[in-house]
Structures are given as structure tokens and as C-alpha cells.
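I have placed the structure first, in the form of C-alpha cells, so that the comments after it can refer back to it.
The complex is shown incomplete by one protein chain, all other protein chains being positioned as in the whole.
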Amino acid sequence: MDYVPHTKDDIKLMLDFLGVSSIEELYSQIPQDLILNKPLDIPAAVSEPELSLEMRNMASENLEIKPNRDFRGGGIERHYIPPIIPALIGRGEFLTSYTPYQPEMSQGILQAFFEYQTMICELTGMYVSNASSYDGTTALGDALVAIAYHKHKSDRILVSGGFNPQSREVLETYKTGLDAVLVDIPSVNGEINTDRILQEIESGAKAVFIQTPNFYGVVENPAKIAQIADAIHKTKGLLIISANPLSLALLKSPGEMGADIAVGEAQCFGSMPNFGGPLLGYFTASKSQLRKLPGRVIGETEDGEGNKTYVMTLQAREQHIRREKASSNICTNQALNVLAAAIYLSYYGKEGIKNIARRIASLARYAINKFSKIDGVHLLFPDTPRFHEFVINVDADPDDLIDRIYKLGFAGGVSLKSAHKNFPNGILVSLNECVGKNDIDEIVKIYGDLL
Amino acid sequence: MDYVPHTKDDIKLMLDFLGVSSIEELYSQIPQDLILNKPLDIPAAVSEPELSLEMRNMASENLEIKPNRDFRGGGIERHYIPPIIPALIGRGEFLTSYTPYQPEMSQGILQAFFEYQTMICELTGMYVSNASSYDGTTALGDALVAIAYHKHKSDRILVSGGFNPQSREVLETYKTGLDAVLVDIPSVNGEINTDRILQEIESGAKAVFIQTPNFYGVVENPAKIAQIADAIHKTKGLLIISANPLSLALLKSPGEMGADIAVGEAQCFGSMPNFGGPLLGYFTASKSQLRKLPGRVIGETEDGEGNKTYVMTLQAREQHIRREKASSNICTNQALNVLAAAIYLSYYGKEGIKNIARRIASLARYAINKFSKIDGVHLLFPDTPRFHEFVINVDADPDDLIDRIYKLGFAGGVSLKSAHKNFPNGILVSLNECVGKNDIDEIVKIYGDLL
Amino acid sequence: MRSVQKTIFEISKKGRKSYSLINDETPILNADDLFDKSYLREQDARLPEVSEMDLVRHFTNLSRRNHGIDNGFYPLGSCTMKYNPRFNEAMASLPGFEESHPNSPEWVSQGSLKIIHELEKFMCEIFGMDAFTLQPAAGAHGEFTGLLIIRAFHEYNGDTQRKIILVPDSAHGTNPASAKMAGFELKQVASTPGGLVDLEALKPHLNDNLAGMMLTNPNTLGLFEKDILDMTKLIHEAGGLLYYDGANANALLGISRPGMMGFDIVHANLHKTFSTPHGGGGPGSGPIGVKSHLEKFLPSPRVGIHLDKFTLLDLPDSIGRVKSFHGNFGVLVRAYAYIRLLGPEGLKRTSQIAVLNANYLQEKLKGKYNLDYDTRCMHEFVLSAERQKEECGVIAKDIDKALIDKGIHPPTTYFPLIVHEALMIEPTETESLETLDDFVDAMLDIDKTAHENPDAVLKTPMNTPVGRPDETKAARNPILKFQFE
Partner (left out) sequence: MRSVQKTIFEISKKGRKSYSLINDETPILNADDLFDKSYLREQDARLPEVSEMDLVRHFTNLSRRNHGIDNGFYPLGSCTMKYNPRFNEAMASLPGFEESHPNSPEWVSQGSLKIIHELEKFMCEIFGMDAFTLQPAAGAHGEFTGLLIIRAFHEYNGDTQRKIILVPDSAHGTNPASAKMAGFELKQVASTPGGLVDLEALKPHLNDNLAGMMLTNPNTLGLFEKDILDMTKLIHEAGGLLYYDGANANALLGISRPGMMGFDIVHANLHKTFSTPHGGGGPGSGPIGVKSHLEKFLPSPRVGIHLDKFTLLDLPDSIGRVKSFHGNFGVLVRAYAYIRLLGPEGLKRTSQIAVLNANYLQEKLKGKYNLDYDTRCMHEFVLSAERQKEECGVIAKDIDKALIDKGIHPPTTYFPLIVHEALMIEPTETESLETLDDFVDAMLDIDKTAHENPDAVLKTPMNTPVGRPDETKAARNPILKFQFE
């Protein structure tokens, strides 16, 4: 099977027109020793009916977990995805279009991006948003690039301890090519070490990265963040906040806390976990950082007749115009996930997004309460505020415990044994809105039984 | 949850405008004793996430059978449905439109219907097709109506014995209100009893209904059908053939055999079994029967500027114009299944449809061969030609045998114990193109082991 | 704007293909090895040969020449063009449902049978009936089924002479057509000047030949037949049965029930009242509900419960089977999901707002368009373009076409027959105040243009791929399939 429409006659006609006798002749510019003289050693073509059967079997080699029994988080989670999202993003006009280089024939996706930018700015309290980074971790990398490209070389950049280990790793990777020095400031009792950060700023650090809620599920104290913002702004440095955007339905926004750049993972807005991708990195900034935005940015303008028109704008930042002077190398991004997020946020809207966030935080509250009472479970950082996640230490091998819970049809959380060096006995428990009180009661019982 | 967009303010504004103080007042024309004074006793509203979980569980209470292990037929079967079909018929412009009463804003579906009509005419060899009856059995009923409305009252109508029992039942039901006498002519050795039919025609019968391939899977002899056609036409009577349209990719078409009306079930063209519906009844006729067509018919014409335009036509047959004089009562029909069929037939096309039919018939040939050799299995009508189905008698209770086969992950056929009076030990085995030689070998082994 | 799209046959080319066929060790035979030559067709069916890219483009672009509710307002009266939730689509396409085969033992299909059983119960409660069958494929098919039940009832009672079915003159075309198919004779009953069934006109028919009466309430004018209890009493006393055409049930969910009004039989249009998509004209579903005395006549098989399992039952007095299997099951799943999502309050609110929307529109429009029956309406109402016709030579059809140019699907036109130049408008509950106001603006603007520059209206639609078709030509010289060569 291939998707070639050419009949034998078509090919003959075309070859005749070109004055060659075979397609091979068209390849004559390729030196003979570079021509592959055997077929590719990949499986022979298979038909759709067969492959669909085979892949359905493959998919079912992944253990099925019902959404209300899924306590996995640690960056992304399962959420209920309203069926209008696949229906709408699957429309060929969206699905099979590319980057809107031609605005007149791309107003649809351009307007959707513009609406997304607006919604993300509203949630983050920031002035401007791009139309996506690859995911929350690369958005963080993009932020590091933005800083390193524009600040003095080898400035010290502080990274608060609460980062998702994967984010921290990606940051480290992105740092490789940059003249930046990352200084880790470990958390204290699960929260940012404000004092040390303020000291470091005083002694010349030029940027601070903070994640909230942090990897331990703790919502960092906005007053402390604001204090840090003030301090860093006095030295003309920058504050970068990575925030769970769903939590911002309720919590103080990065904008309110004084962030210069706010980034994060927006998979929660209408994308499935998909074994970790495609996800959606959001990247927002204050007005002063406008020209540092990575990737696509959509703006509103007019056509010659005064009709409101959307276009990709500030392209002077971008690789296809500025090449090595570009603010980032982003070309293909996460457009369809942006569309999904725009639909998701419109679906829940102003009230719904708060209601979901309240439900999730309430579930977490309830779960924390119940888990704390299990023998053999030790809640970490018990007196800190949480949004949707919390870490427990268990009196067992967490990998083993989690495996046994899976066998009962539950994903009981994420074992941190190998995922985070600080928590060899840790499990990260995450709540999503499909979970109910009864499900929590059940999982708590299972933990109790197994410990 | 409801889908009402009205805010409280909207409602108030509207009520004020209407000069009433509550919606209840708008119902004031309903006598008080007809007002329901308690809530409906149906389950309380449930949210999408919950219901989706619940219905997913319900759906999995149906036993899952892989398509290559599914030997069920008897009217409809599983086929591979190319994913472009759900993608295209799910586009809102098609899915959420209604009958194309307004041609200017319905050219899309009208043209698709017109293309479908063409394809069905090509397959059946008939002059004209409607744009659907509800299913193959009601199309048969429609054919009976067409005859009974137009011929002399109380004419005798012959029904050959090979009919699907459900078709025969529906025919009986449709007869209720008609002045028609149905005379059953039992098959002989699984084939039509040509002699008796010719006799009956000679003694005045005015129509003949024949199904081919018949319920036993036997392809009726075209020469004999043609002979019957000749005879009945001499008496100005009509021949009605119910044919499996997929078989017509290879087999002599009703048109070639002289049918005046040809009907059948076209679920095989792009519709899932869906526990029996929605299906797709096709209804085609010769030119002389044009005005007897039931339901919608699409024609080509021009607009004022000479552009090719499609419209619903010959509406003088239809209920909305002719009321009790209409050729049928069809209003809502199976439009979306028509669209699926048009896409399906375009997808497979001239060669593909023959290839599918050849594959299925070859599988049936192979299976017949293998089944005949199983101890305890007796192939019925061994020397007749088959398309995709055949009946076996088993030395066991067929219900029980089939149940045991299900437990091994196979749908081993359809037990005829209660489905057909003539075959208390019968099982109808059906082949679809997803089955392979190995699957047949496996099911044959299972039969052998269990018998 | 105008454009013609090639047919799939015109983009076909010998040798192109989209499909891929299983290519395994199965021995595939040639047609003439499979069948005797005399069994084989002589010429191939001229199906198109296209690539998958061209196929997808063809149908994608065809869809763009079509208008659904998803594109804009669709106040097609009597058709209840409400929002079709995509949630229902997701439920109906669960593989467990889609792939389930009806020719299976009951224990293999418990999920499907459960949907049927529960939906029957919901229907009984909503319509106030005692038993429901979900077998009929559409409203008209339900009518036919119901009429056969009426027939069976009278025959069962030995009243074989009862052959008259009454319908009001405002009845939908399927009512008389179905009555004819069921072998009845039809009599039409005039309406009062108020648009309701005239009880006096009914009386002459109240005799031993009366089989029954078909009625929709609210009727097709959108008016509630407030004398319905008198009517059912009269009919019942005369030995007739009452059939409720449920096409207009969107007005009454949780508000009133045909069962309370004395109806013996009802049909529901799941594709109208219960939000399943209309799919370009179908599939629909037309379940039939009856009072207990008629239950035994329902089509076979019925879904019952035995030892906590769902099971199929045959009824000896059944009118028989009206369709293969269990009806349009895929549509049933959608309706089931809808009812579960809305619950009792949601359904009631649905009807309330449907009625509110209709009254709002009626009140806004009746100044410029004639309203023959000027009273509160239920979920729909019927305007007349008689005034525009007289004053400007612009008829109902012209108004339709002018609406099309504004991206709005026209109302049902020229129905019911008792209103001249009828424009039957049903907004449904899923349309917002803003959409209604836009429609009002459009209608008023068309009226204004009709008076100021009628030609501009007569020339519509301009913004569509084709202009008004020559329908006479289509009917006189029918071209009903592609003309090869």
C-alpha cells in the first residue's frame, strides 16, 4: 500500500514528457555508489485491516486504568476530554494545514491561536503569550535561552529545589550551549528557601527559576515569591515561574507575583497523556520581555479594507527571518494542542475552570487527610498547602507496592524510587477530577491492606 | 446538564418582553389536569465524565470478538471500515444537516446521494435507485407496497423459500395492510423451485420475490431467474430480487437477470453492525417502475446560470406532497449510511470491490472444504455455489456449541436453532474479508475438538 | 461564489486505488474459478477509481457545500434541529457497541440489550405509556407500526370493519401515507379558525367504522390541542384509538405526557426530541409506545429480564417484525446518553426553553409577517408570507432563499397546508437569545428589502455555490445517475 495516485499510463506520460525512460534516470545525479541496491530491511507492507488488528493488540499491551482510578501525575495527568475536542481538532482544515504563513487562507487557526494567547495571558496574568513551546520542560529551556541570550554572560541563575526532576534535567541540557551558571537552591521543608535566594540575589544572581506548585505538590508562598521578585527586579534580573496553569484558576498568578516570564505544561487543557506527548508548553512574558518570546506569536491587524485580520507577527524574532540571531529555533510547534487548549478553556470557561480546580484541590485535601492516617504511610511536608499532588513515604519498596496496586486495577501514584533522588521511599499521588470520594476511599483501603 | 444557553438575565428579558412572569405562564394553554405535577421518574442527571465511564463499562458487557474471528452473518456482517468513513461522515456539515429541502445549501449531500445512486445502479444493473430505505428488510416491504399499490388487488405474489427469515417476517408484516396474497414456494435442495414458480405464474401469480444469495448462502441460478423473469414479464407481472450488493461485484446483476425491482441490505458498504442498526436498505428499479420508488430520489438539473445542480426530485411520489397517495411514507431515511456507502464504494472502487468479493468467496470456498471434513459437521446443499455463507448441521445442540466456541474467543457462526424452523441443528457460517486462512484453520480445529 | 464540483466519476481514473487488501496465504481464486461463467456479470460495475487523497478531498469539499446545525441556525419547523452533542457520538462509537452483532446469544450482548431495556423504560416514563418498542427506524415507520397495532387491536376484537383513520387537516404528510400503507381509509378533519381540531367536524366520523385518529399535540401550528381530553373521550367512546405523532414532543418533556391525554399509542422521534443527529436526512429512530392493553401487539422480539439477565421474548399476538433486528441501535445509544445527561430537570428545562424561544420569536416577528393564529405558541409557530406576496410579490420561498444568503437555514415552508405561504419556525432550546435576535434582524431586513427592492430578494441566493435549481426540468427529464461518457 502506498498513497500514490499515479497510474502506469500517468507515469509513462510524465516520463515521456521529461524525455527519460525510467524514474531511475531522474536519480542519475546521485552517484552510483550512493544508490541503495537492496530493499530496505523493514517489515513488508501490510494492509490496513491487518495492521489495525495488530496495533489494537499492541495498544492493549498497555495496562488499562480507568480515569477515576488513576492517581498518576508528576508533570501530566489524565483529565476528562470533552468529545468536541477530537471532533473539532480532527477537521481536515485544521488537522492537515501547516504553519499559517498565508494569513488569508489561515484565518481560522490564526484566530484560534490568538484566542488561546488571550486565555493563557488571562490565567497567568502575563502580558503576552506565544502560540506554544514543545512542552513545559522545553518552555523552561526556552526561558533559559531567552535570559542567556540577553543578559551578561555567565550570570548566575538560581533554580529553586522544587522543580520536577525532568524539568531540571532539560534545563541542564539547554544550559549546555549557553553561558549560564545554574545554582540549585534546595527547598526547605518542601518550600523555597527564600532567605538563601535573597542572599544570592544580593550577591549578584541575575535570575530565579521557581516552580509552583512544586514537584512535591506544595504551592509556594506567593508572598515569598513576590519578595523575591522585588529583590531580583531591583538588580534588573528576572523571575521565571513555572506554574501549573490549571492551578491558576484559583491561585495567585505569576503576573500578580511579579514574574517576568511564566511557563509551564498545559497538557491538562485538552490533551491526553499519550505516553508523554504531544504535550503543550506555554510561554508567557511581561511586556518588557516581548521580543524574547520563542516561537510563533499571533497578532491582530487589518486588511486593506479594514477587516480585522490575524497574522503571525514579531517575526523578526524568528529563525526563518533572523537565523542565528533568532530568539529561538522553534519552527514546528504544538499547534494542534494549542487548538485543543483553546477549545478546552472555552468549554469550561470562567466558572468551569475554577470548579474543576476546586474539585481537584478538594479531592487532594480529602486524600491527604485519608492517606495521613494509613499505617506505614508518612505524608511529607504535612503543613504546606497543596493543589493536586502530594508525596508520601511508604514503609515498603515503593516500586513493589505500586506494582501490587496496579494488579488491583489502580494506578496508585508514581514511585519516586528512581525518579527523584530525595525520595527513595516516596510515592507521588495526584488527583484528577474524574476521581471521586469513593475512589479515594478504595485506594486508601488498598494502601492500608498492602502495607 | 442541559444544552440551554440561556442565562438568568436572558430568560428574564425574554419573559418581560412577552409580558409574562414565568415560563409556566406560557404553558397556560395546557389544561391544568394535563400538567405533570411531579418530576419524571428517570435517573438524575449525570455528568459526562461519569456517564462515559459507565457506558464504557456497559459496552464492554458485550463480548468482544476480533473481526478475523467473527463468523457471524445472516443479514449483516462485520467488515473492515476504512477510518476515512467516520472522519468524513462525522463532519458537522453532513452529520448535523437534515433532508436537503434547500438545494442551494445542500449541494454537498445531494451530490453524494447522486453519486451513491449511480454506484448502486451500476452494481445492480438497474436503471434507478432511491437514496435509501431503512434496511434490506423494509426495502423488501417497500417493494411489496410498490406492487400492491399499482397492481390489481389480491394478486398472488410468490415468495421463494430462500429468504432470510427476518425478511420474510417483515414482508408478512408489510402485507398486513395491503391487498396482497403471499404464496411461499419452498426451495428444493437449497435452490429456487423454478418449475413450481413457472406453474404459478401460468396460473396467474403476478409477482415473484427471490433472494440471492439466499439465506442458506446459495447463489441462485441466474439462468433460472432469467427464465422466471421472462415468464412473469409475459403476464405483465414483476420480478423482485433481493441481492447481497457486495456479491454483485462478481455475480450476475438483478438488471441482467431481468428484475423489475432490486432491493437489499447494503450495510456491508461502510456501516458497522451496531447491534443491527442503523443499516442501509437499497431500492432500485427499472425505468418503467420509476414512479414507484419509495423515499428520496436525487436528480441533476441546472440553476439559472446553467450550473449543474442537484435536487430532490420526483417529489410527486412523496408523502410531503402526495400524502395518502404517496408511493411510500418514508421521510427520515438512512442518509448518513448512504454517505458512508458512497465513500466505501469510492474507496474500493471498480477493482477493489471485485477483489474483496473474490477474497470473501475464496475464503468461503476454503472454509466449506474444511468444514465438510469435520466429523459431526454436515454441509447442507453441498453442490451449490456460494458467495460468503453456508449452512452446516452439527451433531450437537447448536446453541450450546456456539456458546462454547464464544468462550474460546470466536463467534463461530449463527445458530439457527431458533432462527430458522428448517434447521434445528443448523449453524450459518459467514466469511468476511478480515478472516484469513489461519483463522479458518483455527475455527475448524475448534469445531473438530468440540464435536 | 458559484462553483460546480466534479463528480467522483469525473475524477476517477483507471488504475487508481485507495484500498489495501489483506495479502496473506489465503488462496484467492479468480471469479471464473469461483463460479460458473453463467453466474458472472458481464460488465464490471463502473465504480470510480480514486486515490485516498482525492477521495478525502472530494468528500471534504462536498461537505463544505452543505449546511448543518454546526454551521448556523436551522429553525426548520417540526424537525427540532437542536444541538447534537458530540458526547453522544463518542458513546455510540464505543467499539463494544459498534461491533456488537445482533445474531448472537443473549449473554454475548448484555450491554446492548441493557441499553434497549433501559431506554424503553425512560420512554415509558417520559411519554406516560406502559410499554415501548424501539424497533421502528423513523417517525413514519413508527406511524406505520402504530397503525398496524390499531388494526391488530380491532381485528382481535372482531371489529374488522373499522377502517377509517382520521387526521386533522394540519397533519404531516407521513400520517396519511402511513395510514394508507396500513390499509386504512383516510378522512381529514377540519380545523377551527383557532387552528385546533374542530370537535364538531369530528363528530360525523364517530361510528363503527372508526379505527382511530392520529394527532400531534402541540399540533403542527405549534398550538396545544386544549380539548384533547374531550377528543380522546369522543374517539374512545366511538371505539377508536388515539395515535400520538411525537414529532412535536420537544414542547412537553416533563411538562405533560401523551399518556395523560388519553393517547393509546405514541411514537417518539429520537432524532428530533432526543438530539441524535439528522445525518443529512437520517438515520432516525421512531420508537412506539402503547398503553398496556396494546402491549401484546407490539413488534417482536421484545427485550425482557429473566434471572437478572436481559433476554429476548416473542409475543404471540404481535403484529410481527417491522424491521430486522432491534431498530437503529446506534441512534438508541445516543438518545440514551442524552436522557442520562439531562435527567428529569434537564429534559423539563429543554422543553421550557424551547417554548420560550418560540414565543419570543413569534412575538418579535408577527408585526411584519402575518400570524394567522395569533396566540401563545408552544415550541414552534407558523408565519405566513401572504402579506409580502401581496405587497411585494415576494413569496415564502423567496424569503427562504434570502435567509440562505444570510447563512441561516430556512424554516419549513408551505407546511402545514392550512396556512398559505407558510413559514414554520422552530428555534429549539439550544439557540441563544443572540441567535434569535440575529434571526429577527434577518427576517425584518428581508421584509424591508422585499418592500424596497423586491428584485434583490427574488435574486437570492447569491452566496451559494449554485443558484435556484430548475426543479421542473429535473422532474420532467429525470437524470438520476451520472451519465457515463
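By written order: A, B and C. Residues from 1 in each chain.
Here, a residue touches a chain if its C-beta (ideal position, glycine included) is under 8 Å from a C-beta of that chain, and two chains touch if they have at least 3 such contacts.
Here the structure is a predicted model, which is why all the values come from computation and not from measurement.
Novice: Looking at A:Met119, A:Ile157 or A:Ala262, which residue reaches the missing chain?
Specialist: Touches the omitted chain: A:Met119.
Novice: Which of these touches the unseen chain: C:Ile8, C:Ile69 or C:Leu215?
Specialist: C:Ile69
Novice: In the complete assembly, which of B:Pro49, B:Gly281, B:Gly299 or B:Gly352 touches the absent chain?
Specialist: B:Pro49
Novice: From the list A:Ala143, A:Ala205, A:Ala266 or A:Ala361, which touches the chain that is not on show?
Specialist: In the full complex, the listed residue that touches the missing chain is A:Ala361.
Novice: From the list A:Ile147, A:Val219, A:Leu239 or A:Cys268, which touches the chain that is not on show?
Specialist: A:Val219
Novice: Would you write out the residues of chain C that touch the absent chain, in ascending order?
Specialist: Chain C touches the missing chain through residues 1, 11, 13, 16, 20, 51-54, 56-57, 60-61, 64, 69-72, 83, 85-86, 341, 430-432, 434-435.
Novice: Hey, which chain B residues sit against the chain that's not shown?
Specialist: Residues 1, 3-5, 7-10, 45, 47-50, 82-84, 87, 92-93 of chain B touch the chain absent from view.
One rule holds in what follows: only the chains that are shown with their structure count from here on.
Novice: Just give me the whole-number Å value for how far the CA centre of chain B lies from that of chain C.
Specialist: So the centre of chain B lies 19 Å away from the centre of chain C.
Novice: Where the CA atoms of chain A average out and where those of chain C average out, how many Å apart are those spots?
Specialist: Centre-to-centre distance between chain A and chain C: 46 Å.
Novice: Which chain A residues sit where two or more other chains touch them?
Specialist: Correct list: 48-49, 82, 87, 92.
Novice: Which residues of chain C are in contact with two or more other chains?
Specialist: 16, 19, 21-22, 24, 50, 52, 56, 60, 87, 89-90, in rising order.
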